[in-house]
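Encoded as structure tokens, here's the structure I'll be asking about.
The complex appears here minus one protein chain, its other protein chains still in place.
Just so it is clear, A and B label the chains in written order, and each chain counts residues from 1 on its own.
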Amino acid sequence: MSKKLLSGPYLVWMVGFTVIPLLLIVYYGLTDRTGAFTLANIISITTAEHAKALWLSLGLSFVSTLICLVLAYPLAMILRKRGIGKGSFVVFIFILPMWMNFLLRTLAWQTLLERNGVINGILSSLHLPTQSLINTPGAIVLGMVYNFLPFMVLPIYNVLCKIDDNTINAAQDLGANFWQTLVLIWFPLSVPGIISGITMVFVPALTTFVISNLLGGSKILLIGNVIEQEFTRGSNWHLGSGLSLVLMVFILASMALIAKYDKNGEGSAF
Amino acid sequence: MMKRTKDNLKRIAQDFYLVMIMVFLYAPIATLMVLSFSNSKSRTQWGGFTLRWYGEMFESATIMNALQNTLVIAFASALFATIIGTAAAIAISAMKPLPKTVIMGITNIPMLNADIVTGISLMLAFIAFGISLGFQTILIAHITFNIPYVILSVMPKLKQTNKSVYEAALDLGASPIYAFFKVVFPDILPGVLSGFLLAFTMSLDDFIITHFTKGAGINTLSTLIYSEVRRGIKPSMYALSTIIFVTVLVLLIITNFAPHKRQEGR
Partner (left out) sequence: MKKNSFGMILALALGSCAVLGGCGGKGGNSGSQGDAGEVYVYNWGEYIDEEVISMFEEETGIKVIYDMFETNEDMYPVIEAGGRTYDVVCPSDYMIQKMVENNMLAEINFENVPNVSQIDPLYMERSKSFDPENKYSVPYCWGTVGILYNTSMVAPEDVPTRWSDLWDEKFNGEILMQDSVRDAFMVALKSLGHSMNSTDEAELLEAKDLLIRQKPLVQAYVIDQVRDKMIGGEAAVGVIYSGEMLYIQEEVAAQGLAYDLEYVIPQEGTNVWIDSWVIPSNAKNKENAEAWINFLCRPEIAKMNFEYITYATPNKGAFDLLDEELQNNKALFPDIESLDNCEVFQYLGDEVDSIYNDLWKEVKSN
């Protein structure tokens, strides 16, 4: 009983600063400029531009999430093996870049990727042909992977650290090779970490607009850009809210899909 | 012999992989650090070595104020979020499945919304409540989006704690509070701390929510940097970022490699 009281402050806080603001968004999303009820804002997701933007966002975030996973998993295994994870050193190594401002970091990538940028400078000094790297979908994916990789590494690393060495040894003693251990032991035991990693990469990647502006040259319209523009330049909060609601539904649906594989209810974030 | 060579190769490959990831993570940061010493406002050209941006940075009252605001807000919001979030996580873990699912769903909302939606909806809510926008509203907003990170960090640790030890302590006559701090708290401490750290970091990095919830004349480093975009970001911002980065790195190295004997355990 007393334990439940502990959630009191949190519940009050959440109702005040999450639920009520959310209801305001729902209100805006379901009304037009005159205040009359309408579903037009929600339905507008089916227009060609919005559907395409949503589709592109889903695609790019999916690719980024996949790349993050592929990069992060071996990394977490190596880190675990090396025992670099003493203390929270490893956590800091991945969080530290985030202490440089997000905008500055992304601008720095521009400096690296540009036609006369650092990478092409290195390539041409090696007499290799220069590449056009910036203003491509690839650059957007790179920006997403860069910014969200820590969110994939940390939960996976955390969950791998909890796996008992004896389990692995037992499998190997029983004659399992590396791939068998990986598929039969490592993966199943690290599912919660993978799931929270996927969530924490996929969601921000789906809603971002700064990365596609700075690294994609704004030539690719993502759903995040559409929503941002409706709130700022277009100043049509009703449409922006309606599209946000649609986006939330998509996120919730994909999370529900993922959660089916998470038998314990929720993954371990950190 | 063969095995050893193979192991060595594997080790080298692993080292190579680690180094590549580190290069990837830190390349832009190195770029910014180099730019902070460049005697040119341009982002693409090297203009010769200078320390003038560092001088300008310390002289600018605007930057120093923004720095102070940023740190105070990050620290305070992370602290409050940690206290509220940890208490909530303990309560939630004792709940029945249905309320638990509902509350966890609400918890995820700030993480699922686009920042601009969270920012504008909070601004509207503050105005509806009659809270005048100022320092306090940034703090409230940051606490709001920080709490989920704390809860998500603490919950898994709580799940791992052994309930019977806590019950045993109660049976032996310990008060619930005493038993909690003696038995449960040490177990979940790493989760609490990484929640705090993550909250601190998120608060440092936020721009959009701060923009809409801040009061007049109050700037954080993020809002300051964004307001400079139109006229070109001053390299003093790179200088400041470099100092923050180096400070944290030095502190990190000192604490991690301090001579005192540390307890092992994973």
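One rule holds for everything that comes next: a residue touches a chain if its C-beta (ideal position, glycine included) is under 8 Å from a C-beta of that chain, and two chains touch if they have at least 3 such contacts.
Given the structure is predicted, the values throughout are model-derived calculations rather than measurements.
Visitor: Taking the entire complex into account, which one of B:L32, B:L112 or B:L133 touches the absent chain?
Guide: Missing-chain contact among the listed residues: B:L133.
Visitor: Which is it among B:G55, B:P99, B:P176 or B:G232 that touches the chain not included here?
Guide: Only one of B:G55, B:P99, B:P176 or B:G232 touches the chain omitted from view, namely B:G232.
Visitor: Against the chain that's been left off, what residues of subunit B make contact? List them.
Guide: Residues 40-45, 47, 58, 60-65, 67-68, 71-72, 75, 78, 120, 123-124, 126-127, 132-134, 186, 189-190, 193-194, 196-197, 200, 211-212, 214-219, 223-224, 226-232, 234, 243-244, 247-248, 251-252, 254-256, 262-266 of subunit B touch the chain that is not shown.
Visitor: Applying the definition given at the start, please give the residues of subunit A touching the unseen chain.
Guide: Here the touching residues of subunit A are 33, 48-50, 52-53, 86-88, 92, 110, 114-116, 132, 134-135, 213, 217-219, 221, 225-226, 229-236.
One rule holds for everything that comes next: only the chains that are shown with their structure count from here on.
Visitor: Could you state the distance in Å from the CA-based centre of subunit A to that of subunit B?
Guide: Those two chain centres are 16 Å apart.
Visitor: Looking at the complex, which residues from subunit B come into contact with subunit A?
Guide: 14, 17-18, 21-22, 24-29, 31-32, 35, 43-44, 84-85, 87-88, 90-92, 94-95, 100, 103-104, 106-118, 120-122, 124-125, 128-129, 140-141, 143-144, 147, 149, 152-153, 155-157, 159-160, 176, 190-191, 193-195, 197-198, 201, 204-205, 207, 221-222, 225-226, 229, 233, 237-238, 241, 244-245, 248-249, 252, 256, 262, 264, 266
Visitor: Please name which positions on subunit A make contact with subunit B in the complex.
Guide: 2-7, 9-11, 13-14, 16-22, 24-25, 71, 74-75, 78-79, 81-83, 85-89, 91-112, 114, 116-118, 146, 149, 154, 158, 161-162, 192, 196, 200, 203, 207, 209, 224, 227-228, 231-232, 237, 240-241, 244, 247-248, 251-252, 255, 264-270
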